[in-house]
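Missing here: one protein chain of the complex. Every other protein chain is in place.
On to chain A.
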Amino acid sequence: MPVVSLRDVSKVYPATTKTGDPVVAIDSVSLDVEAGDVYGIIGYSGAGKSTLVRLVNALERSTGGEILINGQDIAGLPERKLREVRLGIGMIFQQFNLLDSRTVAGNVAYPLEVAGRPKAERQARVAELLDFVGLADKARAYPDQLSGGQKQRVGIARALATQPSILLADEATSALDPETTHEVLTLLKRVNREFGVTIIVITHEMDVIQTIATKVAVMDQGRVIERGDVFDVFSNPQHAASARFVGTVVKGVPSAAELAVLRGRHRGRIVTLSFRDAGVDQQAVFGELARAGVAFEVIYGGINEIQGRPFGHLTLSLAADHLTEADAVIDDVLARIRELTTVTEVR
């Protein structure tokens, strides 16, 4: 059974003016998040991803469909019942949203106070959590004395206080610099591995998805336009929007304009080798070129690693001018390489 299951969920805001149309923020989205997943939801701002994640803990109420949390539909639950559900769902935010009037320890203790845990238990749990996020020495500090990364670590400790099975991260790293982002993502990975917490990550940054997600859904205009294993979506995006996101971290196939420039600089035949399968032996591929005596030059692309599997596109310029019947030699070698991996000749 999925931990979080959305079925045809919609969120429609009433029109703001009398003549205006209602605003459809979420348009019948269905999504299953399995236990242990790190599920990334990516989209441009305004795509509805933040609204979607706020429906999962009912910070906003859906206007249609079912939202099943561990099998229980929360869509119609009264506010009082929702509070119990929320104890099992932690949340972290882009702006951290810590209580400035409380110390770090006081912030982490807050959910435990709400849950009515006794003081001794609260203190023990707070110490344990601050230790986990590496802020044991900051227990008595106030949020305004912390850096952004430290604030988010407090946010994570607070979100985990009641030992939730689900953690929602709403643009949790968007306000952080790259190095701190990496720190926070590493921490989230540990939360997932060590505590088995299912994480839903909302982001507009593809490298966040690349770093921690196991599954990804791409959102556009309130709809999920593509979903799947991160490797599959990265290596073979089906929609233009997904491809654009992939393109922000993966240098793929050159565009027509880039190709024109490349062609001006390189005389040989231009081919793109695509490595989408972990089984492809790059040594064998380049060995074929070398054995045939074809000179090659990598002119575009790169190899990335996603979930431990290499993948990417390399565009090569091939030349065999010193050989007679150069074209035939190249055709021959390309045929042999096609048996190993995908080859696209760019004309």
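A few points about this structure:
In the analysis below, a residue touches a chain if its C-beta (ideal position, glycine included) is under 8 Å from a C-beta of that chain, and two chains touch if they have at least 3 such contacts; residues count from 1.
In the analysis below, contacts and distances are computed from a predicted model.
Among the names given as "histidine kinase", "Molybdopterin synthase sulfur carrier subunit", "ABC transporter permease subunit" or "Protocatechuate 4,5-dioxygenase beta subunit", UniProt records the absent chain under the name "ABC transporter permease subunit". Touching the chain that is not shown, out of A:K11, A:K49 or A:R86: A:R86 (per the contact rule at the top).
Touching the chain that is not shown, out of A:S10, A:N97 or A:S174: A:N97 (per the contact rule at the top). Within the full complex, the residue among A:G43, A:G65 or A:P111 touching the omitted chain is A:P111.
Listed for chain A, the residues touching the missing chain in the whole complex are 57, 59, 79-80, 82-84, 86-87, 89-91, 93, 95, 97-102, 110-111, 113-115, 142, 144, 158-159, 161-162, 168.
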